[in-house]
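Sharing a structure below in structure tokens format, with a few things to ask.
Every protein chain except one is present and positioned as in the full complex.
By written order: A, B and C. Residues from 1 in each chain.
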Amino acid sequence: MLQRKATVNIRRLGASDNVPLVVHRRALAKACRPVQRAQFRPTCTAQTQPPAPTNGAVNGSHSATVSPSVGGATESANPSLTANLLLQCPDQKGVIAAVSQLLYGFGCNIIASDQFSDQTSSMFFQRITFDFSDIVIGPGNTPVLERAIAELAQRYGMKWQLSYTNKVKRLAILVSKQDHCLYDLLIRHRSREMRCEIPLIISNHPDLKHIADTFGVPFHHLPLGKEAGSKQQQEAAIEALIASERIDVLILARYMQVFSQEFCERHWGHTINIHHSFLPAFEGARPYHRAHERGVKIIGATAHFATAELDAGPIIDQGVTRITHRDSVDDMIRKGKDLERLVLAKAVRWHLEDRVMVHGNKTVVFED
Amino acid sequence: MLQRKATVNIRRLGASDNVPLVVHRRALAKACRPVQRAQFRPTCTAQTQPPAPTNGAVNGSHSATVSPSVGGATESANPSLTANLLLQCPDQKGVIAAVSQLLYGFGCNIIASDQFSDQTSSMFFQRITFDFSDIVIGPGNTPVLERAIAELAQRYGMKWQLSYTNKVKRLAILVSKQDHCLYDLLIRHRSREMRCEIPLIISNHPDLKHIADTFGVPFHHLPLGKEAGSKQQQEAAIEALIASERIDVLILARYMQVFSQEFCERHWGHTINIHHSFLPAFEGARPYHRAHERGVKIIGATAHFATAELDAGPIIDQGVTRITHRDSVDDMIRKGKDLERLVLAKAVRWHLEDRVMVHGNKTVVFED
Amino acid sequence: MLQRKATVNIRRLGASDNVPLVVHRRALAKACRPVQRAQFRPTCTAQTQPPAPTNGAVNGSHSATVSPSVGGATESANPSLTANLLLQCPDQKGVIAAVSQLLYGFGCNIIASDQFSDQTSSMFFQRITFDFSDIVIGPGNTPVLERAIAELAQRYGMKWQLSYTNKVKRLAILVSKQDHCLYDLLIRHRSREMRCEIPLIISNHPDLKHIADTFGVPFHHLPLGKEAGSKQQQEAAIEALIASERIDVLILARYMQVFSQEFCERHWGHTINIHHSFLPAFEGARPYHRAHERGVKIIGATAHFATAELDAGPIIDQGVTRITHRDSVDDMIRKGKDLERLVLAKAVRWHLEDRVMVHGNKTVVFED
Partner (left out) sequence: MLQRKATVNIRRLGASDNVPLVVHRRALAKACRPVQRAQFRPTCTAQTQPPAPTNGAVNGSHSATVSPSVGGATESANPSLTANLLLQCPDQKGVIAAVSQLLYGFGCNIIASDQFSDQTSSMFFQRITFDFSDIVIGPGNTPVLERAIAELAQRYGMKWQLSYTNKVKRLAILVSKQDHCLYDLLIRHRSREMRCEIPLIISNHPDLKHIADTFGVPFHHLPLGKEAGSKQQQEAAIEALIASERIDVLILARYMQVFSQEFCERHWGHTINIHHSFLPAFEGARPYHRAHERGVKIIGATAHFATAELDAGPIIDQGVTRITHRDSVDDMIRKGKDLERLVLAKAVRWHLEDRVMVHGNKTVVFED
């Protein structure tokens, strides 16, 4: 009820034509504060979830985004409550002012902000990290904030995504037989370089189970081929694991299988692949062999969002290293491993920190 | 008179305690517009210049910054009027909102914005590029905008600097006998990679006059040594040239002389030196020789703001290149030349585009 | 006559089955020395030139290679007489020993040597720099050395090339409208980074004449198009210039025209092109535009030997630089210019120093 009032309040302000969106802090604070500690929290989940999936998520990783995990005991345990807001919209005057004003009006403190106006597409992109521990509506009532953002988004034709830092994303790593990227991700995870949970590793081969065991991560062997299941069956099994483990991000850490178009579309924007070449050179199979044949002097690796079309998805990051005529294919494979590890790890970390936005077939990466 | 009104208006809004600075566009527009075309323009120069030098300039390059060169014929010739606002202040809530709101309120469109909150020093840094062709007070009245910024700055304890893009900065290049950096800067200038004017080259040796001639830049030979003038006399001659040519930026392009402390302090923040080592390694003389002796596997170059203490000023950029045991000192000098050129050119370009801020002995560089 | 003896001597040694090629220094010295100062020198030119072009040149740059310019006044002027021997042959035992033994036997001192055995092709490549100022047959009689090498080459199925350091190679630079590579080569030449002569610049446009004038290099405008000459006529004019100026190396410094297959074949192995992408990505036109569209995070430049097939020739060197979503096509062009300059300059310098060998469509580069 009171919540509706708040919404109305925002809407009214938002509707005013020539004036930027201003949330009057005192009025809002007065309206919301009493509610915050009383009836508000139980209802917010149900009320905000519907609108968000339809017009909200930028990269589709909605499970990490929408569910209002801010609440309960963890809240007080974690004194600094922060969130990342990603947004993109047609470039227009006043967007930056409107968004920063909205957050300021709610009593949020902008810690970091990065924006980019793409001249080619006339699109505007922004990433804002803000602290909402002093939010006037109480940190448990972020759905009110989400609704205000949703309204603003509608006015500016924005796609947006809000991720709460204390909602840790859940990764599934898919591998085949190569171990270097798997090792690398697990070690970085253990040393807290990457903030995420890794509840499962999936492979079409049993070879790397021992690594999963070493790091205490459940290993799921889902074979393919004649005697094993069909591709369809395997994908269904993967989907079941993704659902049961509430996976937010899929990492193809040298997973040497192509997914169906349906699978790729379902997991668009949160599936990251590492390709062992400097794309678009040497798309497809055996890139090091072909690089050796062509006699290139530099080899590379590319992390990109997976698409149904092989090695054609939006590039997140690329790395390169010099080689010489002395480097055999085996040397290139060895040198390439280091590249693959570094480039994949960087892309995964950036994605986990909500630094990557996709527009068309390109990414905007707000690097750290 | 009307101007005072506008100022009062801003002040009043700025003074309100809990509310961010909001400039009511319609009110402001109404108040200022009639003035803009009538009495306003002639007075603005005199009125804004005094406050700016005292509390305004971030890096001291005030000549490029404060003088309101927006006016007269060039105005209509350049349809897109843009400016760069640099600011730094103690980190606090609401700064981003206040600044973007102020610009929006004036009818300016933020084209690009970069900010950084330094956790160590608790300082906030921002660079905003905005288009003021639709400014409500008229593009000829930017002093009003400057005064509004100055007021905001006072509230937040801000150091700030405003540079108008159509006020092209004026460079003096100082060289000794090495030609590679001089060539490089002149070629980049000619090919419009660097937006500036280069009205003079100064050298303590006559050797590079032919290059100055080739590119049509006046060359001033100000020798040093027994028969030539003393250091003091030479510095006085340089100062005279800087004054008469209204120089904004000094580039020490392998100028092998040290300036007096007084000179360095007078030109603090707009004097860029290139040192041929990866500082702080090999400060001082003959860095390549010492790098060769130490047996390093990588050499570097460092562009930094000049200070009286040799090679100790804030670093703007550094570059490196691999070497091997095969590289003699001469090879290192040759490879180093490419580094020096690239690093110096980058630092100069960034400085010309108002991308470099100094805090303490460190820089914040908003790279392009 | 005596010369024949020396040859026979070598042949006999070379013919012995199980024993490596050994030139008995004393015997050889005894046989040759008297001749050296008397009748020998006048005849050597005529006698060695015929065999060399047919079975000698590795990269076809025979004009720099075969003509025995060692002689006359320059000889005594340059106290250190050095030469670069490039050779390639099927990998087999004893090659290194045989070659080093031959040079040692002649009294030459190996200053540097680099070799490479390619496992894939089972080929052996070597580059030897040797000092022949103490050659037992006298430094004016290098044709005798050449004949000995030719015999050894026949035994081992070797392709070889011998370049005398004091025979400076002659470059022609071909350009269109872009000036950065031209400037760069001319400045490096002037500062003696590149050891060569540049007797002419050729262009299909008149735009860069002023640069040629600045550096005092004759500029030949050979236009193409309707009113101008046909492609055939233009190529004929270029060929005439190459012949009259005894050009050894052609540099396509952003020359935006494709040569006929015949032209490419005639100048195979001594024509270096710079392509503004990281080949094999973005072969052909407008690579930066296509890189921008694809959203790559790294751009590159490639120096390669020109072939009739566009951008498909053996790669000499490549360079890359990181870009971000902020980089427009214009930024990429600007950043790419620095790459193109550096990569082309390196490739040219390596070629001038006989560091590049071609086998199939790949290069072996003995870097400095």
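Going forward, contacts are C-beta pairs under 8 Å (C-beta built on N, C-alpha and C of every residue); 3 or more make two chains touch, one makes a residue touch a chain.
All of these numbers come straight from a predicted model, not from anything done at the bench.
S.K.: Among B:N109, B:Q126, B:S203 or B:Q318, which residue is in contact with the omitted chain in the full complex?
M.R.: B:Q318
S.K.: I need the residue numbers on subunit B that touch the omitted chain, in ascending order.
M.R.: So the residues of subunit B touching the unseen chain are 116, 118-120, 278-282, 292, 294-298, 300, 314-320, 324-326, 328, 361-365, 367.
S.K.: By the contact definition given up top, give the residues of subunit A that touch the hidden chain.
M.R.: Counting only subunit A, the missing chain is touched by 179-180, 183, 187, 191, 193, 214, 326-327, 331, 334, 337-338, 342, 368.
S.K.: Of the residues in subunit C, which ones touch the absent chain?
M.R.: Touching the missing chain: residues 18-20, 22, 24-26, 93-94, 96-97, 100-101, 103-105, 109-117.
Definition applied: only the chains that are shown with their structure count from here on.
S.K.: For subunit B versus subunit C, what separation do you get between their C-alpha means, in angstrom?
M.R.: Measuring from centre to centre gives 46 Å for this pair.
S.K.: Distance-wise, how many Å sit between the C-alpha centres of subunit A and subunit C, to the nearest whole number?
M.R.: 52
S.K.: Once you find the CA centre of subunit A and the CA centre of subunit B, what distance in Å lies between them?
M.R.: 37
S.K.: Subunit B: which residues touch two or more other chains?
M.R.: Not one residue of subunit B touches more than one other chain, so the list is empty.
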